[in-house]
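Report on one structure; see the data block that follows.
All protein chains of the complex are present and in place, except for one that has been dropped.
Chain naming follows the written order as A, B, C, D and E, and within any one chain the residues start at number 1.
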Amino acid sequence: MRYGARNQIKAKVVSVKKGDVMSQVRFTVENPHEMQSVLTTESVEDLDLKPGETVLLAVKAVHVIPIKE
Amino acid sequence: MRYGARNQIKAKVVSVKKGDVMSQVRFTVENPHEMQSVLTTESVEDLDLKPGETVLLAVKAVHVIPIKE
Amino acid sequence: MRYGARNQIKAKVVSVKKGDVMSQVRFTVENPHEMQSVLTTESVEDLDLKPGETVLLAVKAVHVIPIKE
Amino acid sequence: MRYGARNQIKAKVVSVKKGDVMSQVRFTVENPHEMQSVLTTESVEDLDLKPGETVLLAVKAVHVIPIKE
Amino acid sequence: MRYGARNQIKAKVVSVKKGDVMSQVRFTVENPHEMQSVLTTESVEDLDLKPGETVLLAVKAVHVIPIKE
Partner (left out) sequence: MRYGARNQIKAKVVSVKKGDVMSQVRFTVENPHEMQSVLTTESVEDLDLKPGETVLLAVKAVHVIPIKE
């Protein structure tokens, strides 16, 4: 099984909050892993991103797809 | 500074690959952290997500926003 | 009317489930149609996508925009 | 294998256009299938979506994730 | 024509930068307009959003769909 998504993170379910249409699930990630971002080259230059720098990666919860293998 | 995004992960830049319009940046995440997903209640039931289970979280790289503080 | 979205699929509403803030709408698509995906070149190579191969296209429901003409 | 994405469409690769960072892949979908959309209840009411009506579903190509099983 | 997207902003094209696969288009918005965000109720409470407050709305360029009428 191979996915066309650069970020694939093993995580453990902590809690599930069920709503009428949408639900919110909380996970913990214990292991070191890789993340990737694709953004405009212009943004990379504005942020002046360089190897070794620490940043915050923000991801809205609606963009996270859980897969159960 | 507070962000309306449930996932906020501290990460270190590993490499930057600049393209004509879009660029791809690779990060490492060393520390344990939390992730959250919002999906339909129907999906939660199909996946039968329960506390303690391990899943794979897939996120396309275009949905990851680096923030430099 | 022309849209800056590569996927434009004619579909028929099957059901509407209204929630407090979000609603979920189900559609059927009867006719053959085209789909497009944009992903990193790296992902294309990892997946080794080639003409003629069958894949599964996953799209979260929050990314689907109904338009009524 | 179960995915936390309401839309899962079997499709065949037609062509692959590789770019420096991003690539574009074209697929055909031959079989009838279901689609789902999650939107605000307010949008559902503005659009006045009702069973039996035909709409256009727009999805940006960046939101489509190919999975190879 | 009605769209299932809460944000519909009239804008004027300023420049187009064409890349091999992806292109970047810049627009100006002259008129006052409305914006909407859907986020978790938990995020709303963390941010403590209240009428009258000023915030920054961040939107990745890949999520903006131009429509030509």
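As a working rule, a residue touches a chain if its C-beta (ideal position, glycine included) is under 8 Å from a C-beta of that chain, and two chains touch if they have at least 3 such contacts.
These numbers come from a predicted model, not from an experiment.
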item	value
Absent chain, residues of subunit A that touch it	17-20, 22-24, 37, 39-40, 42-44, 46-47, 58, 60, 62
For subunit B, the residues touching the chain missing from this view	1-5, 21-22, 38, 65-69
On subunit E, residues whose C-beta touches the chain left out of the figure	3-16, 18-41, 43-44, 47-69
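The rule is simple: only the chains that are shown with their structure count from here on.
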item	value
Rigid-body rotation angle, subunit E and subunit D, from Cα fit (steps of 5°)	120
Residues of subunit B whose C-beta touches two or more other chains	3-6, 18-24, 36-40, 42-44, 47, 58, 60-63, 65
Graph class of chain-chain contacts, one of line, ring, star, complete, other	complete
